[in-house]
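The complex is shown incomplete by one protein chain, all other protein chains being positioned as in the whole.
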Amino acid sequence: MGFHKIINDPVYGFITIDHSLINDIISHPYYQRLRRIHQMAMAHLVYPGAVHTRLHHSLGAYHLMRCALQELIEKGIDITPEEQLGAKIAILLHDIGHGPFSHALEHVMAEGMNHEDISLALMKELNIQFNNQLQMAIDIFQNKYHKKFLHQLVSGQLDVDRMDYLTRDSFFTGVSEGVIGYDRILKMLTVHNGELMIEEKGIYSIEKFIVARRLMYWQVYLHKTVVSAEQMLQRIVKRARFLGADCDEPLFSFIHNSERSLEKFCNMDDTDVLMAIKKWRFHKDKPLSLLCEGLINRKLLKVRYFAEPVNAAFVAERKSIIKSQLGLSDEEVSWLVFTGEATSRTYDFEEEQINILFKDGTVKDISAVDNALINENLSGKIKKYYICLLN
Amino acid sequence: MGFHKIINDPVYGFITIDHSLINDIISHPYYQRLRRIHQMAMAHLVYPGAVHTRLHHSLGAYHLMRCALQELIEKGIDITPEEQLGAKIAILLHDIGHGPFSHALEHVMAEGMNHEDISLALMKELNIQFNNQLQMAIDIFQNKYHKKFLHQLVSGQLDVDRMDYLTRDSFFTGVSEGVIGYDRILKMLTVHNGELMIEEKGIYSIEKFIVARRLMYWQVYLHKTVVSAEQMLQRIVKRARFLGADCDEPLFSFIHNSERSLEKFCNMDDTDVLMAIKKWRFHKDKPLSLLCEGLINRKLLKVRYFAEPVNAAFVAERKSIIKSQLGLSDEEVSWLVFTGEATSRTYDFEEEQINILFKDGTVKDISAVDNALINENLSGKIKKYYICLLN
Amino acid sequence: MGFHKIINDPVYGFITIDHSLINDIISHPYYQRLRRIHQMAMAHLVYPGAVHTRLHHSLGAYHLMRCALQELIEKGIDITPEEQLGAKIAILLHDIGHGPFSHALEHVMAEGMNHEDISLALMKELNIQFNNQLQMAIDIFQNKYHKKFLHQLVSGQLDVDRMDYLTRDSFFTGVSEGVIGYDRILKMLTVHNGELMIEEKGIYSIEKFIVARRLMYWQVYLHKTVVSAEQMLQRIVKRARFLGADCDEPLFSFIHNSERSLEKFCNMDDTDVLMAIKKWRFHKDKPLSLLCEGLINRKLLKVRYFAEPVNAAFVAERKSIIKSQLGLSDEEVSWLVFTGEATSRTYDFEEEQINILFKDGTVKDISAVDNALINENLSGKIKKYYICLLN
Partner (left out) sequence: MGFHKIINDPVYGFITIDHSLINDIISHPYYQRLRRIHQMAMAHLVYPGAVHTRLHHSLGAYHLMRCALQELIEKGIDITPEEQLGAKIAILLHDIGHGPFSHALEHVMAEGMNHEDISLALMKELNIQFNNQLQMAIDIFQNKYHKKFLHQLVSGQLDVDRMDYLTRDSFFTGVSEGVIGYDRILKMLTVHNGELMIEEKGIYSIEKFIVARRLMYWQVYLHKTVVSAEQMLQRIVKRARFLGADCDEPLFSFIHNSERSLEKFCNMDDTDVLMAIKKWRFHKDKPLSLLCEGLINRKLLKVRYFAEPVNAAFVAERKSIIKSQLGLSDEEVSWLVFTGEATSRTYDFEEEQINILFKDGTVKDISAVDNALINENLSGKIKKYYICLLN
């Protein structure tokens, strides 16, 4: 009888922590910080239930990994206890490197670094603190471990990360159409030639999974009001950087690129950014104070989507009107009226592949099976153009 | 304060009966008969929860009609109380003409009649019994009423019948991937130029609806074990007819084409057929007794699906083996080894259309909008070929 | 890698069949018969979703047993693979002895026998057919096996039978208030001194479980319309027996007490009874035909509940009115106007006990813990008196 602890989860019922090392990692301040980072940044301004945290998502993905491993073992796939522990730690920590508001500020807050790099750095630091017990997890995370399917469960077209975030995000937003059949997909997982695959019977569940993702992108993640709020958030940080606007440490170091460190990073979360925004509402710079006031009180920039790039004359006209209304300079108005692009892919034919294993041993990409819903027609990105502007 | 009665429904919570005429129709023996007809015929042999009834589905569709009308009225569409009552009665009775095991025996039991014809005949009979109060419902049902969208709600690509059966069947089977966002679709309904349409914001919900239907077809309705059981059921009736096998009235009249009447039809349900099958297990005709024994004890014919028509030599070989094993004639073995086709359409481009109403007033078919998931590639039927054979 | 098969269940998601013997038992005609027996007899006349079967309930209870055993093993309780298989088979077959309409006809159809006796007889018969592989299951079922907690999981105050039927019945009726936290209760199970107990942290879940059961009794199982329909069903069988009314075998033998056999029993299900009732609608005996007509068309006897025994003068008066209305004899009218009692217990202090295991090793009955909701005040039976009468 080993370590055994349960956590209530509205999505899966109960999550079982089955190893003391996993419990120790969860208890570490690096991991607890994820409690203070929203999983979906500003989406709660449209979907008020979407206030769940990175910590909750990481726990959920860990739970699905535990289920996936159990399923594969029951099917006779050889996975040692050490490999199981490694895979579970790898997924538990896959998002440990996310900073405030996760993706929404990912390339803005710590320029030139993505969250996977920071996750890896933090995993290495934890590996030292935990006497090398995380080495297997790091190898799996970096795809250096010879059983490739373990990495594919952590990061791939069918990884448990994606399965959890789609399930969890649709649960907390209440967008029931984003629900995927994660339990059925898990039961259809198999390993063939060392790679993760889906049994033939699971084809329709995979189609549903891909279509649910497409729906979540356009109905939630790229909802125009969410795009507006997250653009405002990014521009607030950039404008504050541009102005040298004051704020407290450790945020100051990250905004103003001074003496950043992993330790400071680990002391920073959504709170720091929100607090700064609350103060900058009273900053003398008009674009900054307008953006901050707007984000706090949900007076958001208006967004319109177009199939084509936004007409330049239209943008110029709007800028001109707002400039004169508020007495702004050309430079200033460009923070309050601007254009951009939003893109998503239904299925990426170049990089990713979901392989279906047929009963006769054949392997086919999901887009190549007979009567495929997901076909070459969908290969291109969907790109939409938008304008954001002060109302 | 009018009539008000509530019925518990695990799918929608509560169904409100809001008019005494509707309550009287539900209480009528014709309607109560639907309690004894399985909604999904033999699907419960694969999905043990799928034992819900035609009565339950009809009540559910009535509930969705009530919600849809309320939604349209809130949007300012003019619908009189009489029209509301008519539309609600039309949907309540749309399946009243189903016989034992619904679709599975539809063209076998009463040859040359489909259930819509019988539904209409029964609605007319009820109209007499209820002093002409069903005339509006009959007009809507027959698409003779000038407000076409009312008929479209009863029968069309986006009717509440379809919304209920997908929702209900996925609920009772436990195939969570078949879940559609019926509540969101209802909120996106609108009427334009007298026709039912979907607002622009509902595009992704409709895509999801179409993909969910596709999934339900292949995972549930055309699941090979379900196809096997329903083929056995049809062949039992046909073989009994061929043999002049005995059974009780009113089933006897329908199987042996003697003195059929609407009244007899209304006394017949799944019970009569099941009881006959239980007896025919002991019939001296081998094909009949084997099929009956198999269906009752769930020893079903084995089914295999193929992308191409089944190889004739393979069929002949299987027949020959079983013939000699059981000492059957050529004629007899053809009841136990046979081939067939199963087809479904993801979206039917010829007959049906789901129109999207854009904010600027444009109307487009769902397959014609930018970046459509549902496109011409999917226009053909999906056809699969199967063989059924004694194991 | 052993036997592995999954079944969709709307209540629990997936049920895993993990042993070929269990699969063989499920495939046996004795077990398949349970598909044709309603779990809740006539409750679907009030709750139209409640048409689930004894087979579905048995599978569900098997699933909970599997979860409970896994939980106990993780807590270090010693349970051998043979004991696990035995306990799983015992629960799978605990209801195999139910006849048509289960409890509603239990003591009427086969007088003097309850379903547990027949279950045992059938388990012994199956044990012969399966070469003695069911001996452990039989020992556990009869409480002859030395590890008493295994029997308690099959039959006791906290057995998985009860957990499944409360969960399943509330699911299919849509009475959400009957929902119990079965997953939490399972996680709180433990074994102490060889007996099944609940950990201290589970007290409130148990209180909730007991209150949910109380609610289900009065809102569902003893709902006056359900009581009416089930009384009618019983009286139909009794009246047919009294009259020597004709029906087909094997029902004839059971109604008329002639040549009953286990084999005949196994060929009888709800269909046989329903078919007989459909025919007896046209029987020349007025009470019988009225009861049958009423049950088929849901024109039920009216029921009223009273806190005291029903006033005799009131009963006499109603009888007299109906007698003269329909031209019946005294004997005949007593089938259409009659009184009865319905009782339930919230918690039975004499026979049953739910033991709570405290952290310090103390064991207390749930009714004896501090601030207990379930206390001696609730020890008496709740008894209500009713009259059933033709409307």
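A, B and C are the chain letters, set down in written order, and residue numbers restart from 1 in every chain.
Everything below uses one rule, namely that a residue touches a chain if its C-beta (ideal position, glycine included) is under 8 Å from a C-beta of that chain, and two chains touch if they have at least 3 such contacts.
These figures come from a predicted structure and were not determined experimentally.
Undergrad: Considering the complete complex, identify which of C:Ile91, C:Ala212 or C:Cys266 is in touch with the unshown chain.
TA: Residue touching the chain left out of view: C:Ala212.
Undergrad: May I ask which residue of A:Leu274, A:Ile321, A:Ala368 or A:Ile382 touches the chain that does not appear here?
TA: From the options A:Leu274, A:Ile321, A:Ala368 or A:Ile382, the contact with the absent chain belongs to A:Leu274.
Undergrad: Just the residue numbers, please: which parts of subunit A touch the chain that's not shown?
TA: Touch set of subunit A with respect to the missing chain: 7-11, 13-14, 27, 29, 32, 35-36, 44-49, 51-53, 55-56, 59, 171-176, 248, 267, 271-272, 274-275, 278-279, 296-299.
Undergrad: At which residues does subunit B meet the chain that is not included here?
TA: Interface residues of subunit B facing the absent chain: 1, 4, 6, 13-14, 74-76, 183-184, 187.
Undergrad: State which residues belonging to subunit C touch the missing partner chain.
TA: Contacting residues on subunit C, toward the hidden partner: 175-177, 179-181, 183-184, 204-205, 207-208, 211-212, 214-215, 218-219, 307, 346, 370-371, 373, 375, 377-378, 382.
Definition applied: only the chains that are shown with their structure count from here on.
Undergrad: Computing the C-alpha centre of each chain, which chain sits at the greatest distance from subunit C?
TA: Computed centres place A farthest from subunit C.
Undergrad: For subunit A and subunit C, what's the span in angstrom between their mean Cα positions?
TA: Comparing mean C-alpha positions, subunit C is 49 Å from subunit A.
Undergrad: Which parts of subunit B, given as residue numbers and ranges, touch two or more other chains?
TA: 175-176
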